[in-house]
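Complex shown without one protein chain; remaining protein chains in place.
Labels run A, B and C following the written order; every chain starts at residue 1.
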Amino acid sequence: MIVIMHPHATPDDVEQVKERLRQAGLRPYVAQGDERVVIHGHGNPRALDGQQVETLRGVERVVTVSRPYKLASREFRPEPTVVAAGGVPFGGDAIPIIAGPCSVESEAGLLEIAGFLRRAGGAALRGGAFKPRTSPYSFQGLGQEGLRLLALARQVTGLPVVTEVMAPEQVEQVAAYADVLQIGARNMQNFPLLQAVGRTRKPVLLKRGFMATVEEWLLAAEYILAEGNPHVILCERGIRTFETSTRNTLDLNAVAVAKSLTHLPVIVDPSHGTGHREYVIPLARAAVAVGADGLIVEVHPRPDQALSDGNQSLDFAQFQQLVEEVEAVARALGRRLF
Amino acid sequence: MIVIMHPHATPDDVEQVKERLRQAGLRPYVAQGDERVVIHGHGNPRALDGQQVETLRGVERVVTVSRPYKLASREFRPEPTVVAAGGVPFGGDAIPIIAGPCSVESEAGLLEIAGFLRRAGGAALRGGAFKPRTSPYSFQGLGQEGLRLLALARQVTGLPVVTEVMAPEQVEQVAAYADVLQIGARNMQNFPLLQAVGRTRKPVLLKRGFMATVEEWLLAAEYILAEGNPHVILCERGIRTFETSTRNTLDLNAVAVAKSLTHLPVIVDPSHGTGHREYVIPLARAAVAVGADGLIVEVHPRPDQALSDGNQSLDFAQFQQLVEEVEAVARALGRRLF
Amino acid sequence: MIVIMHPHATPDDVEQVKERLRQAGLRPYVAQGDERVVIHGHGNPRALDGQQVETLRGVERVVTVSRPYKLASREFRPEPTVVAAGGVPFGGDAIPIIAGPCSVESEAGLLEIAGFLRRAGGAALRGGAFKPRTSPYSFQGLGQEGLRLLALARQVTGLPVVTEVMAPEQVEQVAAYADVLQIGARNMQNFPLLQAVGRTRKPVLLKRGFMATVEEWLLAAEYILAEGNPHVILCERGIRTFETSTRNTLDLNAVAVAKSLTHLPVIVDPSHGTGHREYVIPLARAAVAVGADGLIVEVHPRPDQALSDGNQSLDFAQFQQLVEEVEAVARALGRRLF
Partner (left out) sequence: MIVIMHPHATPDDVEQVKERLRQAGLRPYVAQGDERVVIHGHGNPRALDGQQVETLRGVERVVTVSRPYKLASREFRPEPTVVAAGGVPFGGDAIPIIAGPCSVESEAGLLEIAGFLRRAGGAALRGGAFKPRTSPYSFQGLGQEGLRLLALARQVTGLPVVTEVMAPEQVEQVAAYADVLQIGARNMQNFPLLQAVGRTRKPVLLKRGFMATVEEWLLAAEYILAEGNPHVILCERGIRTFETSTRNTLDLNAVAVAKSLTHLPVIVDPSHGTGHREYVIPLARAAVAVGADGLIVEVHPRPDQALSDGNQSLDFAQFQQLVEEVEAVARALGRRLF
């Protein structure tokens, strides 16, 4: 920890900072500059919260040198983690594609999609049973019945199932059916929920909040890891910016940054990341090119009849085209589709 | 609903849109322009989700004319709602100030603050028992013990208590102690939580998410209202922008906008809205000047020893100055402090 | 300058950083931590650009301790600067209101507005002769004829004139007519233009860019000051965020921040800051309450016939109401209108 003092800080102010560092078990070292004093605190970097020092009299700014997360960091574990989700590995050389409808709508519909995906190169089936919706008047998902249909589709096709869990008390119920528990973007900082999925041993697909920095995203992962569940897959799905021509701004920089900071696999959701069907394929290609460890996309046999997100769902022909094009990109970079 | 077709949409495309509108009980009317066709759907504005039409072939854009919320709107209820929280009215002429520490830390400390606030013009006591923290390694609050201390402070001082609830299964526990249930910014779109507090009849302080539009904020309120709980107080607490010189960007525009769109009271949190003690008082004055119905501020007897948010907490002398200055502004505009 | 090395930086890397600091005339001091080395460079804080050190091998991050601007800083000049603009002081106790149409449209119209403002409490007249417009097909202003009309309005009413200059080669022409040269938000980082107005001795109204940090804004002021022109008035006019219910997000935090960092006067433009007539008055009140040294607002006798920005222009009755209300707020805080 580096404490930068105001130019007009008094010797007493400096003394108070040193004392606070010592209380936390850090060894203070004072560097006297021409304009101001800078104090280093040597020792365990997580011993003291920078905010608690910033508030001391005469302190201008505190610079934290170390990363605030530990278990999620590359320093803690240099080798990439491979998360196996129902037999599908995320984080290895092969790139799995998770696909399916935004919401589970009906048995026939879901089986049609799952059967198609099985043949067309999908590695896992996504589908919402519990749906977070901005308006209380929008379709909220089939709930328990949706979970049952997902399990049925898995039984028929063998595809592992990824579905969202929205509240701590749902975790047990959803975990009984799903292979991967999805935490949606709006819940990335729902800490009781993170802890609840952290207490399971199910793989967790942690979507980046549309308002979250990469550091906050990794701290959210840390919440899960700290509970003892090491099976976390990160998913970039677009952030909120001033731009309105797409629903979100897919942040592929964040994929490269996250891959350099953490050993966890990082996948990309170009459906939410763009919000428009016509941009999903080019951004899926870009996601694989930047180094993503997987994709998750929305697919619907008749997007214009979907109960939610039809606008950004691919139809079957488009999904086939996506598979073909991202496979070409993957191979060009020495990887392949799972 | 207004459906704008692509310049190259076919008559079949137009027919399909009309059919979909009719299915939802809307009466389609086609306006043939020079460049393109525009279709109106007359009837119940919430009968059909715009997204479901936007996905149809040949559709360029759907414009929704009506507001997506109803119970929260001024059209539904033109007169301002006054929410009584433990005897303190929010939304009338008088402006209450909620104040207290970020976290409840100890019995002695809390009683010291509450006693001071009682004398210095505070209308209600805030204090976190359950704390959402970005890092799993930060202080997470005293939990149940914190609730007990808040109730004790109320008993001693008579100040009603505002405290945060973080998960649906905590609602009953927190509601047993608190006068107002606070929903934090990170939970503004935690829909199961909104529904859970909506099923109580306790007043709810709904903080705006730091990446939420005013419309999303009012839709979050609608979730609570739709469950039957009409006692919602909105709270602007700053949004996330590119600017880094303050912790958040306090959006006082949003107060004026919200006051024009909804009958619910709107208060302001200049502590989180700025993140720096020295800016809290000027922004509190501005909040009252723009028309806020209340304030919520962090106060700590010794901010440099606070376990969280010390950086943005006022000390006692500063709180007294705040009360004096916002009172002067309130009186200049024909209002007063509660 | 503080240079934070990677945990795996070599002694050679450290040596190279020390050498670079010495080359720039700084005295390096090495602090050996448990996890990594931190190097201080003592001496003139502007001797070396942090970027040039960050690029050295083994460097993780460079923290610049001092502010990058000097002439604009409170450290350089602790007392507030009062800028006299055609006899109107900005930065003292009295708060001047600049008002007028977005664009100068006609002689009769301009004289009608100026005459009204003179009587109603306006301190200076604003009006665009050269207009920056997003589309090449929008009305671009009357140019030279607009300047002539502004000068005429000043002659008739005595109100000093504020008008925008868009290019270095226009500076001489505009300065021949205007009392204050306005730099628009889109030109805040048009450095040749800043240098050109810096070479005059006319007061400059420097609008904050809608995507500029406070630091960048003060650096833009520094460009003008560094050319020898000390007469700079800063103007907050709203920043671009994700929120769409207002045209911009008026950042009143930035007024408090800027007032603490610089001695220059800071005024506020609630017309552009909100983009909607109905929100201009509440935000003008808030601006004065936060501590602004002036206001600039758009006024038009018949906003619905304005050639530009009618949407955010006040009519005459509204302007009178604004004057009354902000005067009340100013007096409550011990200030007054000019």
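Throughout what follows, contacts are C-beta pairs under 8 Å (C-beta built on N, C-alpha and C of every residue); 3 or more make two chains touch, one makes a residue touch a chain.
Source: prediction; values computed, not measured.
Hidden chain, full complex: it touches shown chains A, B, C.
Touching the missing chain, out of A:L252, A:A306 or A:V323, is residue A:L252.
When the omitted chain is restored, the residue from C:G92, C:G115, C:P132 or C:P230 that touches it is C:P132. Touching residues on subunit C toward the chain that is not drawn are 16, 46, 49, 51-52, 54-57, 68-69, 132-139, 166-170, 186-187, 189-193, 209-211, 216, 219, 222-223, 226, 240, 277, 303-304, 306-311, 313.
Looking at subunit A, the residues touching the absent chain are 211, 213-215, 238-239, 241-246, 249-257, 260, 273-274, 278-279, 282-283, 285-291, 325, 328-329, 331-333.
Even with one chain removed from view, subunit B keeps its contact list with that chain: residues 2, 4, 7, 29, 31, 33-36, 38, 40, 42-45, 63, 65-66, 75, 240-242, 244.
Note that in this section only the chains that are shown with their structure count from here on.
At the subunit A-subunit C interface, residue numbers used by both copies make up over half of all numbers present, so the two copies contact each other through mostly the same positions.
When subunit A is fitted to subunit B on its Cα atoms, the angle of the rotation, on a 0 to 180 scale and to the nearest 5, is 180 degrees. Note on chain placement: the centre of subunit A and the centre of subunit C lie 39 Å apart, centres being C-alpha means. Annotation for subunit A: residues touching 2 or more other chains are 240.
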